[in-house]
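Beneath this line is the structure, given in structure tokens, with notes to follow.
With one protein chain held back, the other chains of the complex are shown just where they sit.
Chains here go by letter, A, B, C, D and E, matching the order in which they are written, and residues are numbered from 1 within each.
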Amino acid sequence: MKLVIAYIRPERLNVVKQELYKRHIFNISVTNALGSGRQRGFVESYRGVEIEVNLLKKVRLEIAVNDEFLAPTIEGIKAGAKTGQIGDGVIFVVNLEECIRIRTDETGSVAIG
Amino acid sequence: MKLVIAYIRPERLNVVKQELYKRHIFNISVTNALGSGRQRGFVESYRGVEIEVNLLKKVRLEIAVNDEFLAPTIEGIKAGAKTGQIGDGVIFVVNLEECIRIRTDETGSVAIG
Amino acid sequence: MKLVIAYIRPERLNVVKQELYKRHIFNISVTNALGSGRQRGFVESYRGVEIEVNLLKKVRLEIAVNDEFLAPTIEGIKAGAKTGQIGDGVIFVVNLEECIRIRTDETGSVAIG
Amino acid sequence: MRFLRLRWLPVLFVPGILLISSHALAADLTLDEVVRGLDTLWVLIAAFLVFFMQAGFGMVEAGFIRAKNTVNILMKNFIDYGVASIMFFIMGYAFMFGNGSGFIGTEGFGLSNAPNPSGVSLYAFFLFQAAFCGAAATIVAGAMSERMKFRSYLMYTVFISAVVYPIVGHWVWSGAGWLSSMGFADFAGSTVVHATGGFAALAGVLFLGPRIGKFGPDGSPRAVPGHSLPLAALGVFILWFGWFGFNPGSALAVSNGEKIALIATNTNLAAAAGAISAMITVWIKYGKPDLSMTMNGALAGLVAITAPCAFVMPGEAIVIGLIAGIIVVYGVLFLDYVRIDDPVGAIPVHGFNGVWGTLAVGLFGHRSLGLAHEGLFHGGGLTQLGIQALGVAACTLFVFVSMSAVFYFIHSTFGLRVSRDEELRGLDIDEHGMEAYSGFQVFTTQ
Amino acid sequence: MRFLRLRWLPVLFVPGILLISSHALAADLTLDEVVRGLDTLWVLIAAFLVFFMQAGFGMVEAGFIRAKNTVNILMKNFIDYGVASIMFFIMGYAFMFGNGSGFIGTEGFGLSNAPNPSGVSLYAFFLFQAAFCGAAATIVAGAMSERMKFRSYLMYTVFISAVVYPIVGHWVWSGAGWLSSMGFADFAGSTVVHATGGFAALAGVLFLGPRIGKFGPDGSPRAVPGHSLPLAALGVFILWFGWFGFNPGSALAVSNGEKIALIATNTNLAAAAGAISAMITVWIKYGKPDLSMTMNGALAGLVAITAPCAFVMPGEAIVIGLIAGIIVVYGVLFLDYVRIDDPVGAIPVHGFNGVWGTLAVGLFGHRSLGLAHEGLFHGGGLTQLGIQALGVAACTLFVFVSMSAVFYFIHSTFGLRVSRDEELRGLDIDEHGMEAYSGFQVFTTQ
Partner (left out) sequence: MRFLRLRWLPVLFVPGILLISSHALAADLTLDEVVRGLDTLWVLIAAFLVFFMQAGFGMVEAGFIRAKNTVNILMKNFIDYGVASIMFFIMGYAFMFGNGSGFIGTEGFGLSNAPNPSGVSLYAFFLFQAAFCGAAATIVAGAMSERMKFRSYLMYTVFISAVVYPIVGHWVWSGAGWLSSMGFADFAGSTVVHATGGFAALAGVLFLGPRIGKFGPDGSPRAVPGHSLPLAALGVFILWFGWFGFNPGSALAVSNGEKIALIATNTNLAAAAGAISAMITVWIKYGKPDLSMTMNGALAGLVAITAPCAFVMPGEAIVIGLIAGIIVVYGVLFLDYVRIDDPVGAIPVHGFNGVWGTLAVGLFGHRSLGLAHEGLFHGGGLTQLGIQALGVAACTLFVFVSMSAVFYFIHSTFGLRVSRDEELRGLDIDEHGMEAYSGFQVFTTQ
């Protein structure tokens, strides 16, 4: 089992979700995040003082998947999130040792989704 | 050492905290999250247009524990979070390679809590 | 590759970022979090009723790094976040199996930053 | 449909004669008519200010509760004013000001052949009174917030604005009520509006019970902080502003201006004193100046000065306000102590201080300012104080009993309270299907 | 620079004579002057209230859109009122009230030698009218929000406040317009202000197109929830409050108070009825009482009563409001159905109900209240209704066509719409370089 963590543009979330649905991945968790990466921030100016905003709004996805779903998950995220412009984001994969579904007490692969 | 990640219903947070306290787990970190899982969303309607809200409000816990505390942690979360109804959430366990307490420079087991 | 997760005081974020920049770590992701650790909360009182606030505001960093950058990253976070007073926070290190940059399709080490 | 006999025709759409007609206007008016016009204008402006208090109530109540129930409280706020406006038009005014017995009026339904006890236009008087009725109704929303069904709230609103409030009003303000015949004085409604609202709220929360999580398993009270103190602060400012219509407007005439100026000054000083004394009280007791209590203190001062505003001098208004600020702090503590859950403090602010303000008339009032008897502190003995005590006791008792009946009825038919799940998730989603702050990350863990 | 002949000198800075001069003052005034003073004061207060509606519009519009475009809408709100004030001073007033043809005035630029059709001070009349002009301009901001360039909005504002609105106003309110000559009656501006704003908005959104994501690929409408219903609720209360200046203020005189009191009462009852009927309609159709629709219902009632407020009785005002509340709900649904995207409901509220209110004059109006002909329901036949229909048709057509030309011009020169990227990221950052809620975590995924 893997835990897939992805940072994407907020406005791509709906498309990413649709791409994941197509690939039968329904369970995801989403958090608001700020990110700094290769993308330069934009310059705001407030009352005559410039601010370089270098923490940009991103959305963080966390998806636990069984190994056979890892590839489609990555694919789905890429399909939905890519615009080709700086700031598209990254996907991290971490090994997931155990997964427990609280309601059912299921554990392991079967608990994931 | 393990990193326990759990998604629970927001309104169960206090109970979960109490259950963890009972088991001498005091250190936890909490973030707001949205989740989509087996639970169907509810239908809001705004100005005559229906919206299916399929990202529901969840709370994400992150708890670093020494191996001997893994079982009680999972138990505590389950005890506090379970309602038996769809949407209770999941617990993920990831291997934690290192833990460093910033204030004390402690590392490893002793740094966890 | 490692995934470094750190909880720090919100007001230290800017300093931590500068310390990381000095060490050529530019890519980070940040989320708001609440944490309970060794630090006791403070007591608010609202309309004559005391509340012990034991979930304090923290900021969560997530930084994917190549192995050779792990030490400087930890160092940078410590340098920026340490005040010596209770509540400075913790750093967790998790093994990162894969990293994919969405825009470029790069994977592995080269994708990290 | 009756016709109004208007002295002049609307000029805007009558081309040609426009310039002439409007200039000719002035000359046509007698001094008497001008005075009536001026008084009507003043009562209307006061009515607008009292209407605007509705926004103040809405913001205070919304700010003092959790984000997840905000849509619900705002909805209650709009609709109780809407229902009160219409019901007071259809029957409330008739019950309140219609000729009838000393207990209730029975004439003037739909304002047709409605008696007009004021010296101003009937419509202005009606609008002013309708806005008062709306205020009485909305006070309850805050106390019962975060757990009461919207549907049941609607029903409650009809009862209070159509029947209960008008009856109390009849007793005191109709000129024919049994209380006013005794010399009971409540200039602008500490009893009629505020104690009525406050004690109706008390009846309501007793039926409703406290919010989940307000009291610990051991019964110790827990804080449930409001989600937006800026909103609440704005609400308090708006209420304070609106009170300048509420109290001085109750004079129903401008005259040479002395009386309304005195009333306005008293109103302001009592509010200021209430804020300061509540701040000091809570600061001494808890070590920190608590904004939410300070704001309640200002409102407490306003409620307390409402009955005596025309009968006391500014220095006395300050004293009345100071005491009000202390009452509200201990009132909140008392409710916590007896495990009554009033999220916004409506009962201490409007109920307890409504009583205090009414009694203050009997303590500080001056005969020279129009009171039947000199107040206790001016050597008038206990006469006026006794009448005041009797009056406020009668009114609050009547309200408490009749509203208990109403809430009992609703409770046993439609139910007063939402389900546990709905309460935890928030009333906005289940009752109205929408969130107050879409897109914002709001912790709903409490 | 002309000199005003003032009867008294400012006294504050003239030491010594202060006490004497100000006391002597009163004696110097004739009853006629006092009446003029009173009427001027009333028109000024009404103007202040109408100005304050600008805050109401700002809060409603901001509350009903997403957080990421909030700075932009507030900016539009400030600047359209600013531009309208200045442009109406320079030329709008002259086009509207200057002598000229039945189509447009051509005298009184910069208020110099400006005719004054009212019985009050020219400046008071101007300020009142300028605030109306600002209201008409700002209605459009909401409908075109979340996607229109700020620069282009500025340009639009100049056109509507300097030319288009004044022309419509001239037709109806100058006393010399061709519509008023026919007996067309729009007491406070259902047509002149609201339908003008609403149909200008319609022209605008047709050029602009819907927001990205408002309609699915299959054309089905999607909800884009507003980011702060408390802000919107406050806005509605402020608008309702301001309307007490808008409608009764349009009487332009206090007289003996009867007329303004009737108007104020009608205004309040129609708003209350609109809120209630919109709530019921949406409740029946969707199973839940929707706050945003209820608030639109109140506004709909206010818009609808604006034209007939002086010509109908309270019971009729309630009926007009009830129908307005239904119209607004179906209006919103209709726009969704034809895929017109109006984020705040400006077109149903101001456009459709502006028309309804204007027609209602012909249905419910009373000759005894100053109308040229008895309304249809009082046996006056179709005469007044026909005139009303003609008038509102002419005005909305004129506005729609001329504003289409304006928007077409802007569209083909500077462009109306921001880029796709800017729209997705929010106009605040790209157009103004700042965020409305710095520090708050706001989901910008939609």
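Details
Note that contacts are C-beta pairs under 8 Å (C-beta built on N, C-alpha and C of every residue); 3 or more make two chains touch, one makes a residue touch a chain.
None of these values were measured; they are calculated from a predicted model.
Across the whole complex, the hidden chain's contacts among the shown chains comprise A, C, D, E. Of the options E:Ser174, E:Ser228 or E:Ser404, the residue whose C-beta touches the omitted chain is E:Ser228. Of the candidate positions D:Met295, D:Val329 or D:Val406, contact with the unshown chain belongs to D:Met295.
Across the entire complex, the residue among D:Ser118, D:Ser152, D:Thr281 or D:Asn353 in touch with the chain not shown is D:Ser118. On the side of chain A, touch with the chain left out of the figure occurs at residues 32, 44-51. In the full complex, chain D touches the hidden chain at residues 31-32, 34-36, 38-39, 42, 45, 49, 66-67, 117-119, 172-173, 175-177, 180-181, 183-187, 225-230, 233-234, 236-238, 240-241, 244, 248, 250-262, 264-265, 268-269, 271-273, 275-276, 279, 286-292, 294-295, 298, 310-311, 313-316, 318, 366, 368-370, 372, 378, 440-444, 446.
Looking at chain C, the residues touching the absent chain are 10-11, 13-14, 32, 42-46, 57, 59.
Throughout what follows, only the chains that are shown with their structure count from here on.
Shared contacts of chain A and chain E, meaning chains that touch the two of them, come down to B. Shared residue numbers account for under half of those found at the interface formed by chain A and chain B, and the copies are therefore classed as meeting with different residues.
Equivalent interface to B-D within the set B-E, A-E or C-D: A-E (over half of contact pairs identical by residue number).
For this structure, the chains sharing the highest number of C-beta contacts are D-E. The distance from the centre of chain B to the centre of chain E, each centre being the mean of the chain's C-alpha atoms, comes to 51 Å. Centre-to-centre, using mean CA coordinates, chain B is 18 Å away from chain C.
Annotation for chain B: residues touching 2 or more other chains are 31-32, 44-46, 94-95.
Annotation for chain E: residues touching 2 or more other chains are 225-226, 286-288, 290, 292, 441, 443-444, 446.
Looking at which chains touch one another, you get A-B, A-C, A-E, B-C, B-D, B-E, C-D, D-E.
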